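Down below is the structure, laid out as structure tokens.
What you see is the complex with one protein chain gone and the rest in place.
To keep things simple, chains are lettered A and B as they appear, and every chain counts its residues starting from 1.
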Amino acid sequence: MTNHWIDVKNADAILIMGSNAAENHPIAFKWVLEAREHGAVLINVDPRFSRTSALADLYAPLRSGTDIVFLGGMINYILRKNLFHREYVVEYTNAPFVLDPAFDFKDGYFSGWDPQKKAYDRASWKFQTEADGTPQLDKSLKDPNTVFQRLRRHFARYTPEMVEGVCGTPKDEFVAVAEAFAKTGASGKAGTIMYAMGWTQHSKATQLIRTSAILQMLLGNIGVAGGGVNALRGLSNVQGSTDMALLFNVLPGYLGTPTKKDHPTLAAYLEKETPKAGYWVNKPKFLVSLLKAWYGEAATRDNDFGYQYLPKNSASYSYLDLFEAMYAGKIKGFIVTGQNPAVSGPNSTLERKALERLEWLVVRDLFETETAAFWKGPGVDPAKVSTEVFLLPASAHVEREGSYTNSGRWLQWKWKAVDPPGDARSDGWFVNQLAHRLKALYAGSKAPKDQPILALTWDYGKDEPDLEKVLAEVNGYTVADGKPVKSFAFLTDDGSTACGNWIYSGVFPAEGQNRAKSRKADPPESLGINAGWGFAWPVNRRILYNRASADPKGQPWNREKALIRWDPNAELPDGKKGKWVGVDVPDFRPDLAPDAKGGGNPFIMLADGKGALFAPLVEGPLPEHYEPVESPVKNRLSGVQFNPLAVIYKADLDKLGNPKEFPIVATTYRLTEHLHTGSITRNLPWLVEMMPNLFCEMSRELAEEKGIKNGDAVVVRSARGEIRAIAYVTGRFKPFKLGDRVVHEVGIPWHWGFMGLAKGDSANVLTPHVGDANTRIQESKAFLVDVRKA
Amino acid sequence: MSMSRRDFLKGAGTGAVVATAVGVDTAPVEGAARELKTKGAREVPSLCYYCAVGCGIVASVADGKVVAIQGDPEHPINRGALCSKAQAYIQVLDHPKRLTKVLYRPPGATEWQEKPLDWAMDQIAQRIKATRDATFRETEDGVTVNRAEGIAALGSAVITNEECYLLAKAMRGLGVVWLEHQARV
Partner (left out) sequence: MAKAILVDTSKCIGCRGCQVACKQWHGLEAEPTAFRGSYENPPDLSARTWRKVKFIETAKQDGATRWRFLSDACKHCTDASCLAVCPTGALFHRPWGAVDLDQEICNGCRYCVSACPFGVITFNERTGRVDKCILCPDRVEAGLAPACVTTCPTGALSFGDRDQLLGRAKERVVQLRAKGEKGAELYGERELSGLHVLYVLQERPQVYGLPEKPRFAAASVFPGFLMSAVASVVMGVVALVAFRERGGRGEE
């Protein structure tokens, strides 16, 4: 989240799209409804009428996989009616930048498309520059090559009629949404967007989320209280686990993992990855301090601080790639901690089969999950499965201490209430034990390949690791005396500081001072910043990009909901005058005056400091609608059917369905009463009682067509497999009228599996191994099926 | 002092009714005091296990057992509120199907075997070493790449930051590149 949960109450308009907050983040709705009580308009756009829709002032349906058209339509509406926040757009975004005239977009492709290589040459995706290398500007926004004019022309095709024809949203319902949300383009008004996996699980998800960012920048909704593009994340510490880089492509703090091709040496890495301007110029300090934290005394200037110890990537090792490699027999051993891929992974048939090809599998969980028990799953003969499986009991969350980072980037500490039963242990204990045992197994080895393990610093105690010691390492310290650094501003690239994750620096600013434990809440009638509750990364900043909450002169757009402002008389520690003051920590150099050079560039993480309406991603610098890889209709926007850079896997079990055989759009989702794979919740009687069985939601019209009655058993089939479910025939799902065609859609919760108290087929048997072009997250929110009465 | 219908009945232990003018007596009476089940319990602040809203919970502990898990009334986000999932979490703790022992399944077996934790940790460490040693790629095209290519690790978004950090550090230390978790699903 750019903002945080409580801040939603400061919004004048709330657009919930690609998420279902009432069901999946019920407590967030406390703040949604608080905003609504104060007059905010609540808008929900979703393929089906959900518990969120039930509370919305405006609900608009859309066919799964067409969100870019809907948002693009809103952008078009706002530009056509001149409803954007002009001063914000001119001063804070790259709208006035003049593009190279060679940049073009034609019939679904941007300039530079190479059909042979299936990739873009990005040479023309650039700005015209002045003699000093800075981009040429036209603040009147009239030059036809400005980003603004390009954007306007690009989205001019996204008319309300196009929205109706592609999304199936009745035109007047779309316009009502566009009109209501566009009102936040007025200076001093704020609109927030709340999204989740309804936006991330598409083959063009990154571009979809970028479309929302463009919309928010046009309306001046980024950096302000009650604004932002807010990802409602789904697990208690999924923000923290992302920050801590349990992902192939990053090291802690979003430092890219080094690759063989680009980063054979530390010098090459720093040269290639450190931009010339913007806050990332500090990257060398963060990486070197990380190396010092990991390799300690073995990290010296002479050995590039142990940079060679780090593994170097030569390919994508993302989740889908991982299971494809396992299915191909390339992975021998697999350690699964608190996750249940046999249910959560797309194309579960392939992923379960992949587990059979392992030599050994370690699973740590609270219950016997489908992943741990894959060898006795449906259609599997255990005698033929040679995988050795270790299932280790984990402690429950109230049986261990430590910090979680919520979606609003708040680190909060939790205290341990009771001891775990029997041999159940925390994952900290497990990793600690493993590290000690492996270090012992490799002790004395002189082989170069074993040195990374032997060099790894590991001093957290014997059994349960001392987690505050870990957090202090994460925070960073000066090597000489081991004292915590106050923040990442004190990190260096000379090996004199160590820091496990620079963005968390400041959480442990002094010995014994763990700010994740802070428990001083703001009064309810305040803006809800809560600077004294927990610690928000970075540097306890609660609302990112908050320089943009003030106008170019440094005065808040909205005085009542002001975050920071420039006070020319406020005194700095050195006695000089003029600094940024306010309720939040400025996302800006505190002494940089609005009229100084760069004083009006609010987005400090970007080299030019301007919000990027135009921003190169692999499939283009502006978002464009393509159909989902599996779609029942032709793309009406261009001749390019689906994202040309979508990642489509091609193992024998990776089948794609055609609309003749599979004419119905399907989407998956979650319910309030279960969590993800249900590995816990399907075992809890009070939850099972409320949601006992897998069901498939469908419209009355589709049910009638198929002769299905509410409560009937049905079979849902895709090119990957089929599942049984109970039909839930409801007026909350309506067929989509696309011109003279009618497209049906069904929805299936993905919580079920073959273990637990409440058993059922897994929706992910149906979903494909198709990945977003940038993130490779699977397209499980729009795929094709057929449905029949069982 | 007049006796209420209830006192009378309780005393008599069987049915009888005190007639009033309107025929029934629904006047309130003092019931037996009901004691709070959390009275005297140690209250431990924690966080909800489920989504990333980050709600505060309070576990009430009496005699080493969690007797209630409720919303933390002081927490600024949820102010004491919790959804149905969080209200049900307490059922995890003493669940009859909860794992409390290591289960081991040898190749081809049809059943789990219970094993000691220490044995399992030893075995796992040995498997990791063996697989790492057998599949390690030290260099590629002349560049040191230090990859343990035969090992993958997944998870987790439901463990603490400190645990995530240790896991990332240990896996990268081993040379694991197949390191992913729920954030990409």
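Note that a contact is a pair of C-beta atoms (placed from the backbone, for glycine too) under 8 Å apart; a residue touches a chain by one contact, two chains touch by 3 or more.
Predicted, not measured: the structure shown is a model, and the values here were computed from it.
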**Request:** Write down which of A:Val729, A:Val770 or A:Leu784 is the residue touching the left-out chain.
**Result:** A:Val729
**Message:** Suppose we count only contacts with the excluded chain; which residues of chain B make the list?
**Reply:** 4-10, 13-17, 19, 23-24, 26-37, 39, 68-71, 73, 78, 80-84, 86-88, 90
**Asked** Where does chain A touch the missing chain, residue by residue?
**Response** 22-23, 26-27, 29-30, 33, 49, 51-55, 671-673, 685-695, 710-711, 726-732, 734
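The working rule: only the chains that are shown with their structure count from here on.
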**Message:** Taking the mean of the C-alpha atoms as each chain's centre, how many Å separate chain A from chain B?
**Reply:** 25
**Prompt:** Taking the complex as given, what residues does chain B use to touch chain A?
**Reply:** 44-57, 59, 61, 64-66, 69, 74-79, 81-85, 87-89, 91-93, 95, 97-110, 112, 116-117, 120-129, 131, 134-136, 138, 140-141, 143-170, 172-185
